[in-house]
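Of the protein chains in this complex, all but one are displayed in their positions.
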Amino acid sequence: MTHGYNFAYLDEQTKRMIRRALLKAVAIPGHQIPFGGREMPLPYGWGTGGIQLTAAVLGASDVLKVIDQGADDTTNAVSIRRFFARTAGVATTTVTTQATVIQTRHRIPETPLRDGQIMVYQVPLPEPLAKLEPSRAEAARMHALAEYGLMQVKLYEDVTRYGHVSISYDYPVLANHRYLMSPSPIPAFDNPKLHMSPALQLFGAGREKRLYALPPWTEVRSLDFDDHPFRATRAPQVCGLCGAADSYLDEVVIDDRGSRLFVCSDTDYCAGRQEAGHGG
Amino acid sequence: MAYVAVKGGERAIDNAHAWLAEARRGAAAVPELGVEQIAAQLGRAVERVMAEGSLYDRELAALAIKQAQGDLIEAAFLLRAYRTTLPRFAASLPVDTGSMRPLRRISAIFKDLPGGQVLGPTTDYTHRLLDFALLAEARPPAAPEAAASDAATPRVHDILGAEGLIEADAPGSAEPFDLTRAPLGFPAGRDARLQALARGDEGFLLALGYATQRGYGNTHPFVGEIRMGEVAVEIEPPELGFAIEIGDLALTECQMVTQFAGSKTEPPQFTRGYGLAFGQSERKAMAMALVDRSLRAEELGEDATAPSQNVEFVLSHCDNIEATGFVEHLKLPHYVDFQSELETVRRMRGERGA
Partner (left out) sequence: MSLDLPGFADPVADAQATFRSVLDALAHPGRIAAAGTALAAPPSLHPATAAVLLTLADGDTPLWLPPAFAAARDWLAFHCGVPFVATPAAAAFALADDLPAFDQFGSGSDVAPEDSTTLILQVAALGTGAAWRLSGPGLRTPETLAVTGLPDDFAARWASNHALYPRGIDLLLCCGRTLAALPRSVSVQEG
């Protein structure tokens, strides 16, 4: 462990402040709670919100998994995992089922989560209305009144113009029938995993200094219309390494003729399937 | 060609850091920069980093500049990340800039005034000719010295205030908002606004202040006064019941004066825009004062149409640590989201062709 800093880096007063905000967030699913976010030793945009939440929940007996783009070995995931290994001395894992706390950027693991696990999402823009109403003060007023017509109109315009909603990631959801919420920039493919998840899901936005939560078993509906229901899409191929036909795929350019290989974005899921004898 | 998933992120990071350290040191034949050299000879950079890093510590700011290879925003970030780990002991009493013995003090609105105009160590009237003598180690001739004046240098604001011509200081709250502990919310009080501006990016404030002069948020400002020098910082611990001095700060203070035609409740008078920055940071203090006045448009019943008059716009975007993080994070992998966009665009093209 790194000496000179408190367990998991943050001082206890800051942890208390974040913990209090997290408890409120759990009590009001999807509602963004302002918190006194601190500067972290990693830049804003690298996951400082998620890191602060993880630091506030993490204990010595936790097992931490960190993924970025679904992969454990992307450089930022490696960097954040090392940060907590150094400052908290916690055990880390790449295996989804072994983790008690999973910090993620842009993906939800393919392996179903279970009761007792905590997902921590890194969130760049927690305000789902930001692209329609840049003033956060005005957006807060709209949340207070549950006045989400602006978003419905935007989606409906998509449907009339393109035949369907054109949002492919960070697809807005309604949490517990009340708050419009950003699921963070996960692909829309992952949205159904938010709904009635057995895991506790925490969302941290460091630069914007907001946090919010979805308790386990909470209804999370991706906005849609009766005649244009929400569709989770993925590349139609199967994984070239493990043959999975149900996982989200990365498209990799493998030669200078532009040949493509489609492989699972979730490296743990893919490795597990390969070990079990599945092939591409 | 077989595809092998990219591994080895950890080693790549270690190697990148090792290379960075080597690049930072530069050619080994050149003597290494000392932190005390930076602190003493690159004072303006040190002061900017202290202001934007929200920490008054010349040595640590100099260290940050050295570590950041002279990237001042990176240096301010290093300082911020350090300061956030420090315990908070107290809120100081307001510093008394009126009792400062100024090293520099000028007013653009009076030809002369009590305490006089003091140019101080300014570049204002240097001719911007590269001084090739500095290519070698040159020791400048000693500057002439005079005995320090004991004359008081009252703040120009107080001189105008005696005649009631300028708005009075608003009564201060017992303990001001603390931007380092609480999130900014809107509407933001003047205390929160001034704190955000004081550590806001110098370039951003300069551009916005400049825009107000060119008509994007008219303020017609005059420099009432700029003063630079050291002031004592005092705290009043509740268990003592009296103030004790805990140190000195070098500050630049700027009071901009703007005519105000009056309102239903206020007589015609001059209004103020206020700028304060660590060290000798005149450009920052002046730009801040322009923007502060501009942000008061709504409060003073003026039309608020320019970006510099929009409190939420200015305060949400003036912090260069936040801004650089979010701009630069675009270089992190986004291929999962890009893949979802690819599928959407392919699907839309397919539907159009069908």
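By written order: A and B. Residues from 1 in each chain.
As a convention for this text, a contact is a pair of C-beta atoms (placed from the backbone, for glycine too) under 8 Å apart; a residue touches a chain by one contact, two chains touch by 3 or more.
As the structure is a prediction and not an experimental result, all values here were calculated from the model.
Across the entire complex, contacts from the unshown chain go to A.
Summary of contacts with the chain left out: across A:91, A:140, A:159 or A:252, the touching residue is A:140. Note on the undisplayed chain: of the listed residues A:19, A:86 or A:231, the one touching it is A:19.
In the full complex, subunit A makes contact with the omitted chain through residues 6-7, 12-13, 15-17, 19-29, 31, 33, 56-60, 140-141, 143-145, 176, 178-179, 196, 198, 200, 214-219.
Convention: only the chains that are shown with their structure count from here on.
Mean C-alpha positions place subunit A and subunit B at a centre distance of 34 Å. Across the complex, subunit B is touched by residues 5, 9, 11, 34-41, 43-46, 48, 68-70, 73-79, 82, 105-107, 124, 135-137, 162-163, 166, 168-170, 185-189, 207, 209-210, 233-235, 240-241, 248-252, 254-255, 261, 263, 265, 267 of subunit A. Touching subunit A in their complex are the following residues of subunit B: 1, 3, 5-10, 12-13, 77, 80-81, 83-85, 87, 181-187, 312, 316, 321-322, 324-330, 332-337, 339-344, 347-348, 351.
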